[in-house]
Structure formats: structure tokens, C-alpha cells
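All protein chains but one are shown at their positions in the complex.
We just call them A and B in the order they show up, numbering each chain from 1.
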Amino acid sequence: MISRRQFVIGVLGVPLFGAMISLGQALRLEDRPRLLSIMGASSLMGYVKASLPQWERQHDFVRVALSPGGSYAGLKAVASGHIDLALSDIEPPPGYIAVPLRRFRLGRIAIVIVAYPGVGVKGLQRDQVRALFAGTIANWREVGGQNLSVIPVSRPLSSGARQVLSSRLMKGTEFSSQAIIQLSNGAVAKTVRGSPGAVGYVEAVMPLSQILVMDLGQYHYCPANPHSWPLYAEPSIYVREDAQPLAYNLAEYLSHGSQKSRFGIYSGPGEGGAVDENR
Amino acid sequence: MSQGDLSPKTLKPVSQGRLAHHVLAVIGMGAILALLSVVIPLAIEGLPRLSMEFLFKSPQELGRGGIGPEIFNTLVMVGLSQGISLPLAIMVAIYRVEYAHAPHLAQWFDRALHVVLSLPTVVIGLIVVDYAVIRWHWPVSVETGILAFSLINWPYALSLAIEAFQHIPDEWREASRALGASRWQTITRLILPVIWPDIIELTGLATARLMGETAALIYTAGINVSGRFAFSAPGETVAVHLWYIRTEGLMPNADQEAAATGLVLLLLVIAVLWVSQKFAEWVKNANL
Partner (left out) sequence: MKIDKVMDQVTHMVLALFIVVWGFIAVIIVWGSWRFTRQHGFLSPILSSRWNPLTGHFGLASFILGSLTVTVLAVVIVSPWSLGLSVLGARILQGSWQRYFVRFLTVFVSLPSVLYGWWGLTVIVPGIRRLTGSSGYGVLSASLVVALMILPTFSILSLKAIRQVPESYVEGSVGLGASEDQTLWHIILPTARPRLAQAALIAIARALGETIAVQMVIGGQFGRPGLLHPAATLTTQLLTDLPLLPPGTAGHFVLDYMAFLLMLLMTVIVGLEMRMGE
């Protein structure tokens, strides 16, 4: 049995544990490299990862940590001050954020409807796409294609691309409950490429090879000139109004980055690059 | 006839009655082939990409980079978290096996330990994010990753260490105590020297398991690496890098890149297991 003294010592271990944590906290406040953290939409991670090394070279004493989590988590975390920059495909829903944020627009990313190359259809109307994703069209024959059953592929509720598609294209129609859910752009593209009859949507941040990019109505998606494409996300960087100047500097740098076009980010009409805007 | 020839295995009194053995052997071979089918395509696809450059250079988003910093991060994080959690685990194991007197409490302890062990690592990641990152404002970095690693490894190493300690029969302890050795002397002079090889080998197992961990690290250690190593800098490990390339990787030859990364991870795991086994054998022979 445990003796009384041992019990006391065991209980004393608890404050010891607390002391260790606070010691760790204290060490953290000392002279260490400054740290900025970024969180948010995973479709922008490639661009940010590619742009960071140059910025870190210019600011020798700063490290930037990147973690995924999606647009919602990024916005929530930047509002509560846990991170410095949030990457978001969507505007914060009304009432979601209580503190003032400053928004740095990155531009636009086209969202394209992709399908398995053998479906036998080159273009779709908006209501056809809606019906395909809603599950009311079950076979590609019904839109003039091959005899293949339709496999809709979608993203989770936390995805910014899904939000854009829901509001711009689905217009209140629910996604089919039979749809396959994939966590990321890349996974959607791989699934669609490999599954006969699959249809999905991806943000065009990557070269889309071996996959059929659908025309939408009279629009044709052309990677070299995406400006007229009607479906797009408007990714932005959000920073708290009272953030440190370094965070502003990084957001400014990212919103003007020279590598944007290599990651499918283009500026919308009438926007000369980034526009600051108070919310 | 010598004594050895009389064992039932060499005698094979009824040579007909082995049909089920043959069937099970065939099934077992099939299982081995299935397991090999996981790694062989990986090796075939990844091997051409493997080069010194790939092992030491920094990653590049659009291909032709390396995974040098990731390998370094993995080694540092796994090594340090073993350094933290292994002594703690051995201490608890010593208490559990050598000191615990109340069988009922010990049973409850074992039960709780098993539950903790089977907890999905994503849950531990969730808690580390909730508390370390959000409440205590630890940065998303190598040190937070080490915290998550230590939490994952502690119960695992503990269960392995308990198993190792229980290999020692109680008679040894009784004999040692009867000769006048104190409890601690029994542990340090008798038990630990005998089970060091076991512990080393089991540490290898635990290390290999940590190397493949992804779910708990994505949100705690981040998914990028910084130019120079620092404990407060983000620390992507090889397994997380593999996960990242498989999901968001944009390089034109992402599949090959992922295969090569997976191959490096596989080789690291095999190397750790091999080294720990050799080291354990060496320690065992040195004892004799």
C-alpha cells in the first residue's frame, strides 16, 4: 500500500508538473527567433510554401510556421490571436468573427468541374452539373455521354471550394449523400482520374493532366487565360487590425508575390493586384 | 539414435496427417505476398528518384527538391522524445512491476494503460492543439511536435517496458532479496542488466512507430520546414511530408516524389529496427 508520505509526495508532483510548464513558458518569452504562424485553406499551401523561403531570407530572424486546417479554422484562430495570418477561400460568415480583421486579396483561383476522361461529354450546362452533384442524374447517358454510372466526388463541409460551389452553382441544392468525400484538391483530382464515371470539382492550382476539364455553358477553361471563367474562389489573407507590423509585412509580400501565376492565382478584372480593404 | 532425433518434429510419426499444415502454409505465403505487394511497387517507383541530392537538399514546391530537413527533423524529434519518454516509462514500469503491492490497483492500472494505448493518435493531436497550441500559446513547431510524440510514446514504451520487466521470474527477485540486496540493488544489479537488450530492442520498435506518425503531427508540428533548424521553427517530418505530397503536392511528378519519400521512410524504419537488434545482441553478448 502507498504510505501517507508517498501519497503527499505524489500529490506534490502535480505542482511540480505545473512548474515545469510555466518554466517552459518563461523560456519561450526569452530571446528567441520571432515566429509567425499561418493557418488556413489547404489549396493555398503550395503557393505559400513556395514563397516563404525568399521572405525568410529577407527577414533573417523570423521563422514562419504553416499548418493546414481549412478556411474556417484559420479565420477562427486569427480572430482569437493564436495565429498571425489566416488563409481563406471564403469570406467569414456574418457573426463568425467578432474582432476587426484586415483583408489582403490574393486574386482569384478558378474552380473547374472535372470528370473522368471517358465519360463522353465535353461540356455541361449549369443545371446539369447541379443534377450530377445532387445525385438526380445517375448515368452519363442522361446528359448524352457513355453508359457509365455517375460517381460524384466532393469535399468536406469545411472546404472553401465547396462553399463557393454551393453558393454560386448549387444554389441551395444539397450535394448527394452518395458522393465520395475527399479531404483535399489533390485527392479529388486523383479520385476522379482513376474512377470511371467520376465527376468532381477542383481549384485549378495544379496542372490538370489526364483528366477532363468540363466546359460550363459557353465558357471554356483555358489555363493561360482564366479571366473569363465564371467559377472562382477569391482567396484572401486575413490579419488582425492590431497585429504586429511583421505580420502585415508578410501578408503584403504574399499578396504581391511573383510566383502567384505558377499556382493558378490570377487577378480579377479591374483589380490591380492586391487591394486592402477594411472590414 | 541420439536424444535429439527423438523430438516429434524430426520423428514425424504420421506423415499423412499434415494436410492442414500445408493449407495454412499456403495461406501464410499468400499473406506474405500481400504484405510484400505494399512495399515492392514503392521501391520500384521510388528507387530511380533516390539520390544524394534528394536526401540532403531542401524541398522545393515545384519538384526537383530533396527531403534533407525533413529527415533531420524526424531524427531530432524522435530522438528527443524518446530521450524524454523512455526514462519516464522505465521509471513507471519499475514502479508497476517491482513496487506495486495492491493487485487490484495494478489491474486497474493495466486496464487504463491499455485504453490509453489504443487511443487514436488523432485524439492526442486534438488535445495538444487545444491546450499546448491554443491555451498555452506554444508555436506550431518542433517542440510542440516533441510534446505530442512524447505523449504518444510514453504509454507505448511503458507497456513494452512492463512486458520486459515481467520476463524476469519472481524467484530471482526473492533470491536477491534473501541474499540481503535492497530493492534498488536488485533492480540495478540484477534485473536491468538482464533486460537491457530487451529494452533496446523494444525501443527500436517504439521509435519505428513514432517515425510513421502523421495524424497527431499535422496540426502540431506544421507542414513546412524553415531554412535553418530551431526548436521553435516548424518541423515537418518525413511521414508528414509524404502525407502532404500525396494530398496537396503540386510537383509534376508528385507520385514519384511520394514513392521516393515513402521509400526513405521505409528504409529509416528498417534501419532503426536493424540497428536496435544488432545493438541489443551486442549488449547481450557483452554481458556474458
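Operating definition for what follows: contacts are C-beta pairs under 8 Å (C-beta built on N, C-alpha and C of every residue); 3 or more make two chains touch, one makes a residue touch a chain.
On a predicted model such as this, the values are computed, not experimentally measured, just so you know.
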| item | value |
| --- | --- |
| Chain not shown: contacting residue from B:L62, B:A112 or B:A175 | B:A112 |
| Touch with the omitted chain, as defined above, among A:L106, A:A198 or A:A233 | A:A198 |
| From B:V142, B:A164, B:I195 or B:M211, residue that would touch the chain that is not displayed | B:M211 |
| Chain not shown, touching residues in chain A | 2, 6, 9-14, 16-17, 68-70, 72-73, 76-77, 80, 149, 151, 156-158, 176-183, 187, 190-191, 194-198 |
| On chain B, residues whose C-beta touches the chain left out of the figure | 7-9, 11-14, 16-21, 23-32, 34-35, 37-39, 41-42, 88, 91-92, 94-96, 99, 107, 110-112, 114-124, 126-127, 129-131, 134, 151, 154-155, 158, 182-185, 205, 208-209, 211-215, 219, 239, 242-243, 246, 258, 262, 265-266, 269-270, 273, 277 |
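Everything below uses one rule, namely that only the chains that are shown with their structure count from here on.
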| item | value |
| --- | --- |
| Footprint of chain B on chain A - complex, ascending | 1, 21, 25, 28, 32-33, 35, 37, 39, 42-43, 45-46, 49-50, 52-53, 56-57, 63-69, 77, 80, 82, 183-187, 205-207, 262-263 |
| Contact footprint of chain A on chain B as seen in their complex | 58, 60-62, 101-102, 133-134, 136-141, 218-219, 222-224, 226-227, 230, 232-234, 244, 246-250, 252, 254 |
